[in-house]
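Removed from the display is one protein chain of the complex; every other protein chain stays in position.
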Amino acid sequence: MREVNAAGGTSLAVSADVSKEQEITGAFERIRRELGDTAVLLYNAAMRPFGTLMETKPSTLENTWRVGAFGAFLSAQQVVASMLEKREGVILFTGATAGVKPFPTSAAFGPAKFAMRGLAHVIARDLGPKGIHVAWINVDGAIDTPFIRQRFPQIKDEDMLKPSAMAETYWHLAHQDPSAWTMELEVRPFKEKF
Amino acid sequence: MREVNAAGGTSLAVSADVSKEQEITGAFERIRRELGDTAVLLYNAAMRPFGTLMETKPSTLENTWRVGAFGAFLSAQQVVASMLEKREGVILFTGATAGVKPFPTSAAFGPAKFAMRGLAHVIARDLGPKGIHVAWINVDGAIDTPFIRQRFPQIKDEDMLKPSAMAETYWHLAHQDPSAWTMELEVRPFKEKF
Amino acid sequence: MREVNAAGGTSLAVSADVSKEQEITGAFERIRRELGDTAVLLYNAAMRPFGTLMETKPSTLENTWRVGAFGAFLSAQQVVASMLEKREGVILFTGATAGVKPFPTSAAFGPAKFAMRGLAHVIARDLGPKGIHVAWINVDGAIDTPFIRQRFPQIKDEDMLKPSAMAETYWHLAHQDPSAWTMELEVRPFKEKF
Partner (left out) sequence: MREVNAAGGTSLAVSADVSKEQEITGAFERIRRELGDTAVLLYNAAMRPFGTLMETKPSTLENTWRVGAFGAFLSAQQVVASMLEKREGVILFTGATAGVKPFPTSAAFGPAKFAMRGLAHVIARDLGPKGIHVAWINVDGAIDTPFIRQRFPQIKDEDMLKPSAMAETYWHLAHQDPSAWTMELEVRPFKEKF
């Protein structure tokens, strides 16, 4: 679905199962064909199953890793070639506190978010000196979305991250001058414990 | 010295030795009298002696701590009372990689920057839920100033942080929505190893 | 292969491809049948391919994760049930600096070791209070083995970890009193930079 957005830019929604190499490849081929090279990649996809080690099926561990880390790897591979040619570009990975200090019930989610953070570190050290800004954002809390409000009705307004507030920080990261790049940071509701 | 700046705001330069309690107290009294309550505190002061453990005098350790950590503590105490009343305010501490992974020759500077980071964590956990945004910024590299250019003439342009680029990130932090605050981040030239 | 070792204990070598669920299950079934329940699990398996993001095949990322993290998960699941019954047991995961601060050429190895570290944190927080000691050991350097000596002949004796020295620390961890457990530590040759 292609449309002209409020800012006069063109947006294009492309569906793909990020855990499948072929679908990622296909999606980025279409993006390249219709919109050209990617200037900013924001990788956001996640599965968030709850469960301890003994409650988690091996297939759940694998799928969560596939969505959270493998898809990030595949997507980064799709955009980096043209970024390297131009010596510029931005890659932002959305992480979580589970990638730093996971709960006991994050047996699948924790390792996936750790893997994604490890990948962000690897490619930041590799691509930064070549002009590509890589950052990992720890979103430390629940995001104020209809899904979260429905599933966790007890969460108060002040305990959720506003998407527009998060977007300000992502926007800022995507526009930092190469002389002062941020690689890792968190965004967190002011009342959230850490 | 008081003057009207380009943006139409008023600026006031007040000199003080940040390692001395009385001078800090006096400076903030004057600031309160002339400009009112502090909305944003940016604590930037540092001494940066080079030397290993055996090359460092105890008085150097102490003075470096006094400028880097004690002064930050004293300054924060001066501004927090009115921030608590309004339930808003911003406190930004300028750190360095020495506060995370110090060189062997940072026997005085490392412990001082660590202490400042510890203080930032303490007050962020204390004051955040009360509406005051505290952040610690790791400035990971040399800043492009006349002093640095003169002292380290071999440093290339691309290896230095531009003050205006850093200022963008400080500005961003000072304006983040309380639903998505950053407590700790780094700014780093794109070629800098980490 | 089953044999009586110098200490009078019985040892049993069981081969298995740790990246395959069925082989892990089979191996642990045989171990249970021949030696009984596992008191200490030491997960050591790793693949260590070198390559940046653009040099790494998706299948390499996946296989490295499978050996380094998925196999650790599967193995832990095999031993935890009986440990929980007894409310005692030890699980030690061998990590690497790539799980904390990976090289740009660790596009597959870094995310795998991060994932393993994430898993160690999850299960330590889950199982520790239930009497099972989980630790992650960062082996920060090359281990003095015939393979390493042959592949990197330039490495000096003093730059390698002696297996017997590492074993002392693993032994110590496996025997710590529950009142003073270590969850994360590194072992590193004295000259190694960090």
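Order of writing sets the labels: A, B and C. Residues in every chain begin at 1.
Going forward, a residue touches a chain if its C-beta (ideal position, glycine included) is under 8 Å from a C-beta of that chain, and two chains touch if they have at least 3 such contacts.
This one's a predicted model, so the numbers in the text were calculated from it and none came from an experiment.
**Q** Please identify which of the visible chains the hidden chain touches across the whole complex.
**A** Displayed chains contacted by the hidden chain, ordered by label: B, C.
**Q** Going by the contact rule already stated, which one of C:Phe50, C:Phe152 or C:Phe194 would touch the omitted chain in the full complex?
**A** Residue touching the chain left out of view: C:Phe194.
**Q** For the chain not shown, which residue from C:Thr10, C:Ser59 or C:Thr182 touches it across the whole complex?
**A** C:Thr182
**Q** Please identify which residue in B:Ala16, B:Ala76 or B:Ala165 touches the non-displayed chain.
**A** B:Ala76
**Q** Kindly note down the residues of chain C that lie in touch with the hidden chain.
**A** 125, 128-129, 131, 133, 144, 158, 160-162, 164-166, 168-169, 172, 175-191, 193-194
**Q** Spell out, residue by residue, where the missing chain touches chain B.
**A** For chain B, the residues touching the absent chain are 21, 52-54, 56, 58, 61-62, 65, 69-70, 73-74, 76-77, 80-81, 84, 98-99, 101-107, 110-119, 121-123, 125-127.
The criterion applied here is as follows: only the chains that are shown with their structure count from here on.
**Q** Is the way these chains touch best called a line, a ring, a star, complete, or other?
**A** line
**Q** I want to confirm something about chain A and chain C. Since they are copies of the same sequence, is their interface symmetric in residue numbering (over half shared, so same) or not (under half, so different)?
**A** same
**Q** Which chain pair shows the largest tally of C-beta contacts?
**A** A-C
**Q** Distance between chain A and chain C based on Cα centroids, please, to the nearest Å.
**A** So the centroids are 29 Å from each other.
**Q** Two or more other chains in contact with one residue: find those residues in chain C.
**A** As it turns out, chain C has no residue touching two or more other chains.
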